[in-house]
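Apart from one protein chain that is not included, each protein chain of the complex appears where it belongs.
Now for chain A:
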Amino acid sequence: MAADLAKKRPRGGMLKRNAHAQSGPRREFLAFLLAGETYAAPVKEVREIVKPPPLTPVPRAPEATMGIVSVRGQLVTVIDLRRRLRLTESQASRRTRILLVEAPWGELLGLYVDEVQQVYRLSDAEVEPAASALGGDVASYIAGIARPLQPSVEGGGSAHPPVIVLLDLQAILAS
């Protein structure tokens, strides 16, 4: 529906851009909710999505570390993305998930998200490189802003054309 709305727009430029977008290479992003906003990260960086196992907090750990969980016998440190991005934290719900990602140094880490939404296939044209749009120290974690022009591969779509904040996971993990 989002894409339909875009197509109905009178300006040809927009249509042309869309046509170009369809022909260009596309990258897949996994979208998830953090404090009510949609964020996304490259699908290929997310190894697995798991329901949160019992979380054990670690006293004296760095601030954004929620604790450790056991995923099939392996200890995984869980990082609260909301805390890293200075967002408000809400109670865990049945939709809460942990994304397993590999850190640059090879360690498997868990990223705590409020809800996993869907996968978007985005062309370069649909992505606005970040930096320019945002300030502050959180800016370095943001790879870009995406405005998908068509329904995602998983269908669905939402009533409003979503604005998705694309995260640079490697930058977040490295900090």
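Following the convention adopted for this analysis, a residue touches a chain if its C-beta (ideal position, glycine included) is under 8 Å from a C-beta of that chain, and two chains touch if they have at least 3 such contacts; residues count from 1.
Note that contacts and distances are computed from a predicted model.
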Name of the absent chain as recorded in UniProt (options "CO dehydrogenase/acetyl-CoA synthase complex, gamma subunit", "ABC transporter permease", "Ferredoxin family protein" or "histidine kinase"): "histidine kinase"
From A:40, A:66, A:113 or A:127, residue that would touch the chain that is not displayed: A:66
Contact set of chain A toward the excluded chain (per top definition): 53-54, 56-63, 65-70, 73-77, 79, 103, 105, 107-109
